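The complex appears here minus one protein chain, its other protein chains still in place.
Per-chain residue numbering starts at 1, and chain names A, B and C are given in the order in which the chains are listed.
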Amino acid sequence: MKMDQLREALPQWVDASRIFAKGGKVASYIPELAKAPGDSLGITIMDASGETASAGDKHCPFTMQSISKVFTLLLALMDNGEEEVFAKVGMEPTGDDFNSMLKLELVEPGKPFNPLINAGAIAVSSLIRGDSPAAKTERILAFFNEAAGGASLAINQDVFRSESATAHRNRSLAYFLKDNEVLGEDIDVEDVLSVYFQHCSIEICCDQLARMALLLSFDGFDPLAGRQIVPKRYVQIAKTFMIMCGMYNASGEFAIKVGIPAKSGVSGGILAIVPGRYGIGVIGPALGAKGNSTAGVHLLESMSAALDWRIF
Amino acid sequence: MKMDQLREALPQWVDASRIFAKGGKVASYIPELAKAPGDSLGITIMDASGETASAGDKHCPFTMQSISKVFTLLLALMDNGEEEVFAKVGMEPTGDDFNSMLKLELVEPGKPFNPLINAGAIAVSSLIRGDSPAAKTERILAFFNEAAGGASLAINQDVFRSESATAHRNRSLAYFLKDNEVLGEDIDVEDVLSVYFQHCSIEICCDQLARMALLLSFDGFDPLAGRQIVPKRYVQIAKTFMIMCGMYNASGEFAIKVGIPAKSGVSGGILAIVPGRYGIGVIGPALGAKGNSTAGVHLLESMSAALDWRIF
Amino acid sequence: MKMDQLREALPQWVDASRIFAKGGKVASYIPELAKAPGDSLGITIMDASGETASAGDKHCPFTMQSISKVFTLLLALMDNGEEEVFAKVGMEPTGDDFNSMLKLELVEPGKPFNPLINAGAIAVSSLIRGDSPAAKTERILAFFNEAAGGASLAINQDVFRSESATAHRNRSLAYFLKDNEVLGEDIDVEDVLSVYFQHCSIEICCDQLARMALLLSFDGFDPLAGRQIVPKRYVQIAKTFMIMCGMYNASGEFAIKVGIPAKSGVSGGILAIVPGRYGIGVIGPALGAKGNSTAGVHLLESMSAALDWRIF
Partner (left out) sequence: MKMDQLREALPQWVDASRIFAKGGKVASYIPELAKAPGDSLGITIMDASGETASAGDKHCPFTMQSISKVFTLLLALMDNGEEEVFAKVGMEPTGDDFNSMLKLELVEPGKPFNPLINAGAIAVSSLIRGDSPAAKTERILAFFNEAAGGASLAINQDVFRSESATAHRNRSLAYFLKDNEVLGEDIDVEDVLSVYFQHCSIEICCDQLARMALLLSFDGFDPLAGRQIVPKRYVQIAKTFMIMCGMYNASGEFAIKVGIPAKSGVSGGILAIVPGRYGIGVIGPALGAKGNSTAGVHLLESMSAALDWRIF
């Protein structure tokens, strides 16, 4: 389907999926997130020429939340290499909730199973280079902006403060990692959490998210800028994690039903890619039981089926 | 790389990987399996024209063990459709051992997380049509033979008896499923286990395994027979599970490092596919800590890297 | 309080506790048990002279269910000694449900935590001497009858058949024990379960249960027969387990609130002792969330508080 056809058809798909927002609920555990309009749904699809098809509620900006974990993983890999990163986090899906501590306690040697669950993403945040939390955050923002094709993303300070004040479970996870020496002696837990909460609080809109997805879709090569921004190998790793555990513990179901690499966040955002073809950004704040946008997942599922996007 | 080049290069790859057998151990929990030669390694790669490249120890036949689960899943899907199958098993990787009962007890509603862990495969076995365990087993064998291009696979009765006599953990799993009503009132546990143990005990060799893999590689279309044997959608499902949980709780690592759909068995066999190109059968009886052939995984990893087989 | 005073006061206590039956539900997982009248409550208290005070619904007989585990433990200790018994079961409360498999899988070496959870009681049943399940069951019945002062207890065949046909979770536990070699190579799982289901199905009434409790109250010495039936040490062990885990995973609460050794069963029976003073039998079929008779627990709690029965 050509981009102009897609542009034309997109509103109908969005309309057909929007009602699935009723089956979800806006996340409330971070008070600031609870303000998002639960019945909205928006999407942008971008191809290699930078052309886009958009539809639905703009509802921009929203915070990246867990979507940011994909790009902090890439930055950590560029900063440290595979070996050092995978000394701190594993490569396996957990089957547990994203904030679960079960496997940290039950499975030796107590390192997080993968970089996309909270514990793993906190460990990854500790690996970003920089002399201070502020310096690390600045480098993260700079990288995200480059990945978004020269955007000017910024941190939503209200969300950051709200997360920082209420995310006791993440503190609990971080101190567990500290106890397990996944966070080393020289690492201050609150410093790591500050970096983590800040990159989760980066604001974005669907167009920018689609632009970031495009980079992954072309294996780290920016087709608009005409240069390799992230080594291909690291993007392959990231895409694999997106398939294995990008949609929390509904990743298997998403892989079966939609079949493309994606990463969701509790703000209701989803970054998805059709490898070699599209970068996609979706927002739909109402979440299902496992933390994914109900309307957003339905939209991607119906489009993937209709347009044969599956990678399997 | 053309098939004749592959044929020429293959022995070197096999030789380079064979030493990794030393890092593994032949499975002993089924006494009959313990007799396999631990230091052997063999592989067959087949393309759409039926041409093959083989190298290493023939060590044929070996029993399929968990590899059979992929094909009983396909048969169950053909017999019952998606809806009925996924009423009994889930779609998520577990992060736990293949014979773990944790999630069955901890996660409501107590159905197995996916069809490739033991609990899930037992549930799938219960869905195969047939008036008796013997009739079901016969249908399974007929389907496997068709998938293998008209082979004459048979059950290794010694292994079957050995498994049946010693696999108390599988009995424990099956009765747990019975208690959870995943196995319904009309289903006799020993009957289901008999079917399960029999399809695990089907003997095969690398050539035949590669032939079965070829069918998956072409989405259920047999390129040699020239006809669709399994609906494409069901093979997509099977391939997704192979990526998500085909290599037990080392599936994530395999996806990161090798990046192709595969399924291993405790006999040391691995069925792998390079979608649209090859079907692959590997045997290397020495297993690593997570139940996969150490030499076999190394062989696939080095070939995938060299020949760019990754799907991500 | 003298026995005639107790006799006079007892009906009021029973009446005051009976309404707590409304907060419970008769067990239904063994279909035959579901027939018990949910609103009934009865009690017998017996002293060293054999005098009794009784009140409430006779509702006799009922099956012993888990209460039987205390006495099979005593018989297993007499048959094998402490060392052999505790080679098969541990001495710790679990904090888990009585039929949980979590600790069997998670805690090495996989033996049941104590003899009063199902897994432990099944292991204990395997230790009873006898050439066949029938012979073992006969010895158990003979011991129970002796402990009950020469009673003629019998197995309720309907309940036994009902349990045997439906207790798949117990089968699952037993095969797990078999896999862990807690049940040795020479032990047939169905044989052990047959013994286990039979002693759970022994019918009893409050008077007889109080008589059996009296034996424990006097540390294995039968004050009416004037002789030591069970070695004191073994009764001490049994009483300790009754305090630690006699009331499933509400044992701590019972110890805090009631403070006497007791053992409950899913039929709604409770055997309790006031050491050196009374043996007590209670029946109240409506169970709370953790499997104990709601009215029965309330009755014992109010009497223990009023009459200062606590051992702590």
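As a working rule, a contact is a pair of C-beta atoms (placed from the backbone, for glycine too) under 8 Å apart; a residue touches a chain by one contact, two chains touch by 3 or more.
It should be emphasised that the depicted structure is a prediction, and the values quoted were computed from it without experimental measurement.
**Student:** Specify the shown partners of the omitted chain in the complete complex.
**Tutor:** The omitted chain makes contact with A, C across the full complex.
**Student:** For the chain not shown, which residue from C:Asp57, C:Asp96 or C:Glu146 touches it across the whole complex?
**Tutor:** Within the whole complex, the residue contacting the unshown chain is C:Asp96.
**Student:** Taking the entire complex into account, which one of A:Arg18, A:Lys69, A:Lys136 or A:Lys178 touches the absent chain?
**Tutor:** Looking across A:Arg18, A:Lys69, A:Lys136 or A:Lys178, the contact with the absent chain belongs to A:Lys178.
**Student:** Of the residues listed, C:Ala27, C:Met46 or C:Ile237, which one is in contact with the missing chain?
**Tutor:** The single option touching the absent chain is C:Ile237.
**Student:** Tell me, which residues in chain A touch the chain that this view leaves out?
**Tutor:** Touching the chain left out of view, chain A contributes residues 100-102, 105-106, 168-169, 171-176, 178-179, 189.
**Student:** Touching the missing chain, which residues of chain C?
**Tutor:** 90-96, 103, 113-114, 236-237, 239-241, 243-245, 249-253, 255-256, 259, 261, 275, 310-312
The working rule: only the chains that are shown with their structure count from here on.
**Student:** I'd like the Å distance between the centres of chain B and chain C, where a centre is the mean of that chain's Cα atoms.
**Tutor:** About 47 Å, centre to centre.
**Student:** What is the distance in Å between the mean C-alpha positions of chain A and chain B?
**Tutor:** 32
**Student:** Could you give the separation in Å between the centres of chain A and chain C, each centre being the mean of its C-alpha atoms?
**Tutor:** A distance of 54 Å separates the two centres.
**Student:** Note the residues in chain B that touch 2 or more other chains, in rising order.
**Tutor:** none
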